[in-house]
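Mind having a look at this structure? Questions to follow.
Missing here is one protein chain; the remaining ones are kept as they sit in the complex.
Let's look at subunit A:
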Amino acid sequence: MTFVHQEVWHWQIATYLFLGGLGGATFAISAIIHLFEGCDRKMVSVAVMSSIAFLVIGTVFLLADMLQPLKAIYALTNPKSWIFWGVVFINFYFIAAITYVIPLLEAWPKLEPFIRKIPEPILGLLERFNNLAALGGSAAGFLVAIYTGLLISAAPAINFWNTPALPLLFVISGFSTGAAFLLLLSTFSDNEGAHKIASRLEQLDAVLIVTELIILGAYFNFAMFLPTGARASAEFLFHSPVFIAGFFVAGLIVPLAIETYSIFFRGHGNEGRKSALPILVASSLVLVGGYLLRIYVLKAGMFQFPW
């Protein structure tokens, strides 16, 4: 039995996985908040445009890692492959997100003349199906986020990846980074309702981090249980200072502590706007931690060969 570090997927794919989870979750959370809580269209449009940019940049990293990126259209051939479904989810996401965001851009006076150039019947349709696009795009965003985990779990000889816990971990981490990004955005909004949304996002992110810690516990318990490649991978991560200090402590524990303090000891929204600094620090740490998680999960992938 030999354990060998995978040397196939590196930081480019980790970036793609990170931006896929971040982009999908940012859209899903902002569209759901817009639908059920209501918030200013400017903030939602910035969030959605950012989420589209994340997925575009992520896709560029994926294509740049391929041997023949110009033939990428062939990826829509084999439905047994997770990449096939990733392409479907991402394209469905782009269609829904663009449909959803165009009417919202009218909130920006400088963009309004461009939006007005769209024929009225089409603009009317986009307005009419805005809620449907929000829901459809949220579903697609969720699927993109979970797909990032499903993609790398399709590796029978990499025990650490080939587990149902990994897609769960990636989707929860993706939504945590999405909530953190929206929290960051909320600090730049001067809208009256922004601090209320920020409080909600803080609560959401704290719950997501706690869920992520529970999944991590179950995941590492599974990995350490048997003398397989999964244990070798888990031991590698335990001995990686950047994973422990950067992801686990700085990317999960510290933001959770800041957010918990903010939720329980710094008022509940109606007492006025909170200081932006703790939110900025916690959100930035969650984002950096989310990226480190993907980098280190990929680094820790070890093939278990039978020789």
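Basically, a residue touches a chain if its C-beta (ideal position, glycine included) is under 8 Å from a C-beta of that chain, and two chains touch if they have at least 3 such contacts; residues count from 1.
Convention: contacts and distances are computed from a predicted model.
Per its UniProt record, the hidden chain corresponds to "4Fe-4S dicluster domain-containing protein" from the list "ABC transporter ATP-binding protein", "Ferredoxin", "Cytochrome P450" or "4Fe-4S dicluster domain-containing protein".
Of A:87, A:102 or A:300, it is A:87 that touches the chain left out of the display. Contact with the chain not shown here comes from a single listed residue; of A:69, A:124, A:164 or A:217, that residue is A:69. Against the chain not shown here, subunit A presents residues 4, 6, 8-9, 62, 65-69, 71-72, 74-78, 80-84, 87, 151-152, 154-158, 301, 303-307.
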